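Below you'll find the structure, written out as structure tokens, and then a few comments.
What you see is the complex with one protein chain gone and the rest in place.
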Amino acid sequence: MATMIAEATGQAILTEEHKQSFLRKYIFSTDHKVIAIQFLFLTLFFLMIGGFLAMMMRYQIAWPDQPIPLGGIFPESMVASGYILPEFYNSLVTMHGSIMVFLAIMPMLVGVYANYLIPLQLGAHDMAFPRLNMYSFWIMIPAGILTLSSFFVIGGAAGAGWTLYAPLSARPDLTGVALGQQMWLASVVLIGLSSIFGSLNYITTVINMRAPGMTWFRMPLTVWALFITAILGLLAMPVLSAAGIMLLFDQTIGTSFFLPEGGGQPLLWQHLFWFFGHPEVYILILPAMGFTSEILAVGSRKPIFGYKAMVWAIISIAFLGFIVWGHHMFQSGMNPALGLTFTISTLFIAVPSAIKTFNWMGTMWRGNLKLHTPMLFAIGFVAMFAIGGLSGIFMASTPVDIYIHDTYFIVAHIHYVLFGGSLFALFGAIYFWYPKMFGRMMNETLGKIHFWLTLIFFNLVFFPMHGLGMVGMMRRIYDASGYRHLEGIADTNALITWSAFALYASGFLFAFNFFWSLWRGKKAADNPWDATTLEWQTPSPPKHGNWAEVPVVYHGPHEYSHPGVTDKDWLAQNERPDVPSPAGGH
Amino acid sequence: MAHAAAAARAPERGLDVYTQKVGMWVFLCSEVMFFAGLIGSYVILRFGASDSWGQPGEVLNVPVTAVNTFILICSSVTMVKAFAAAEADDQKGIKLYLFLTFLMGAMFLGIQAYEYTELILHGEWQGSHGFTPQAGLYGATFFTMTGFHGFHVFLGVVCLGWAFKRSLAGEWGPKNTHGLEVLGLYWHFVDLVWIILFTIVYLI
Partner (left out) sequence: MSEAGSHSAEAGDAGHGHEAPKYMLIWVYLLVLTLAEVGVAFLGIPKWIIVTSLLIMAVWKALLVALYYMHLKWEPKRLRILVVAPLPAVAIMIIVIMMEYV
């Protein structure tokens, strides 16, 4: 990995006259761009691992009576005589969720793009605390190692689901997993620490290190989204750490915080977990919304429709995120008065979400659409997020939720938001900022093929799951073939599994494009998309320290098709104004 | 001409305080949430559950802890005095006050260790000999909360040792107070958490 990063960023740093050792430049680097690229490789690796776990699950669900191909290469504790063991299936479910949330999507949204974009888009030389930034990456490494190695300890990896409901998670005798569960908890505490260090850095940088002229309402929406996300992470992650530590004590030193037989409260775990968990959901979607806004404005050659409304929508989504966590717990037997409160507060989230969706459509409306790959993914994001958001409204209502709770309907919903939402936006972001990061373009044709394959197979995988949930297929079920009410769904499950394989395979097309372009991609211009934000006004890739001299900002972030500019259809944020700044610019 | 203007313009107005201080306060916000998770669980487990709790002074040694509270409050005032001494360029004062703060932090930890040992070996709770983290929710919450506070004190003492070492080389002074102020913020926060913990764990 190290050499790859060295290759990729070498050009940027060789031009510098820094007398730094190789280790300081590429491994223990404090340069936010190098750290972002380190995060990118790490998270892509975990994305591949998490996807692989899902493929094994899909095989088991579709063909529970057939041995898995190449099952022999797995240890007996996972796959016995070709069949995935139920305990291992539990681990697959748990670890797929955990890895995707904590080690793939969250660090990719925040670790990669908050790191890369915040200083560049704000005109700062680096983060406020570069050394802390380096630690926040290196804390992720032991966390990843703990997660991966937990598969190979006695009892296997954690098997109580990624939400870790007590007492199932607190009593090793119930799942048969002891050490693996503890390693999971330790790894989450580490990830929490890393995320707090990161958030601290992002918040401080945004508050105190904006270039001259970069007022709050001239910040690109990406930075707004990442800033609010960092606040969510800062306030939510410590609660998970506290709860996780208490759960760890329940397992190791015999306390009973969450064990009813010792006087503890299992429901307290659910409350603490979701007090973290719901802000976490917005940590996973807000940055994606930011990337999408950016890409849509660039691809439509129009200013974002309703910039300030977008900002306030982000802020109100984040605020609401702290008062809706109970909608994950309608089935827990909690106070019914609370249930109603949470239903209402959850329905309110539809308002800012709809504002954002309509503003994205307003941005594209009568725009001069450039359908390059990032733009395709951004449009895909809007469509998929709308589907995921609409099915979310179903679940906000207690009576409906009680019917579909813990079914595949929920699985469909989460994946429409997390894959169709976050990951689509992330693919868009990778294609979009790749030239800035590595100085080369990714291949457009391959990118477009990748987009269409992803879009088609994604919907083939997850749309039918709504129906499976409605007929009562339970989520996390190991073998659905034994239930009378599920007799008719075997073909659907086989279709989903075949599509899932194709979806995973299309990921490798992306990976090929990614690595091939590192060396063979077309050399990128400094501003290949004709974008206005500050990062595009630097060389591709930017040099160590980002700016020879700090830019001065004169305009808002999305000045496309500006009537006062005739030679081109965009006006960079730091371009000296020969024309009066339009009304939206302040 | 544009460049000359660029060089002259200051960065955008942030919080009107220097970056390290913003960073420390942001970090303390996350610490507030961490202790809120622990203290909130304590409140809920104590007042929402049927498990029994000891009366003040029944199990925990309030006089010893009151002395410990006194020590921690004193260390807070010496910390702030060290900062004031740095502003006034009183090198002797910086060294003296940092050393006192370091010493009192270490004393706090020593007394806490003594308290833990006594409780575990000789504590009496619900007829069982020894008050341990396994002694019901009372023991579990007590050791978790005070333990994590003690861990924070430990980190603070390590940093104070580092600051004291630097003071011997005369590195703090009117031109270099930021480090002391930021460390002081952390140390006072730890004191503040203890004020809350002492009240709700030992006295209520």
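A and B label the chains in the order they appear, each numbered from 1.
Please note the rule applied: a contact is a pair of C-beta atoms (placed from the backbone, for glycine too) under 8 Å apart; a residue touches a chain by one contact, two chains touch by 3 or more.
Bear in mind that the values here come from a model prediction, so they are computed numbers and not experimental data.
Asks: Touching the hidden chain in the complete assembly: which of A:V239, A:L518 or A:V550 does that?
Replies: Result: among the candidates, A:V239 touches the missing chain.
Asks: Just to verify: which one of B:L155, B:L168 or B:I196 makes contact with the chain not shown?
Replies: B:I196
Asks: For the chain that's not shown, point to the residue among A:S81, A:N335 or A:T566 touching it.
Replies: Counting the whole complex, the residue in contact with the absent chain is A:N335.
Asks: So which bits of chain B touch the chain we can't see?
Replies: 14-18, 21-22, 25-26, 28-30, 32-33, 36-37, 40, 43-44, 47-49, 56-57, 62, 66, 69-70, 73-74, 76-77, 79-81, 83-84, 87, 177, 181, 184-185, 188-189, 191-192, 195-196, 198-200, 202-204
Asks: Even though one chain is hidden, which residues of chain A still touch it in the full complex?
Replies: 231, 235, 239, 267-268, 271, 275, 322-323, 326, 334-335, 337-338
Just so we're on the same page, only the chains that are shown with their structure count from here on.
Asks: For chain A and chain B, what's the span in angstrom between their mean Cα positions?
Replies: Distance between chain centres, rounded to whole Å: 35 Å.
Asks: Provide the residue numbers of chain A that touch chain B in the complex, in ascending order.
Replies: For chain A paired with chain B, touching residues are 128-129, 196, 199-201, 203-204, 207-215, 234-239, 241-243, 245-246, 249, 253-257, 262-265, 268, 272, 549-552, 576.
Asks: Using the touch definition up top, name the residues of chain B that touch chain A in the complex.
Replies: That would be residues 2-3, 5-7, 9-12, 14-15, 19, 22-23, 26-27, 29-31, 33-38, 40-41, 44-45, 48-51, 133-134, 136-137, 139-141, 144, 148 of chain B.
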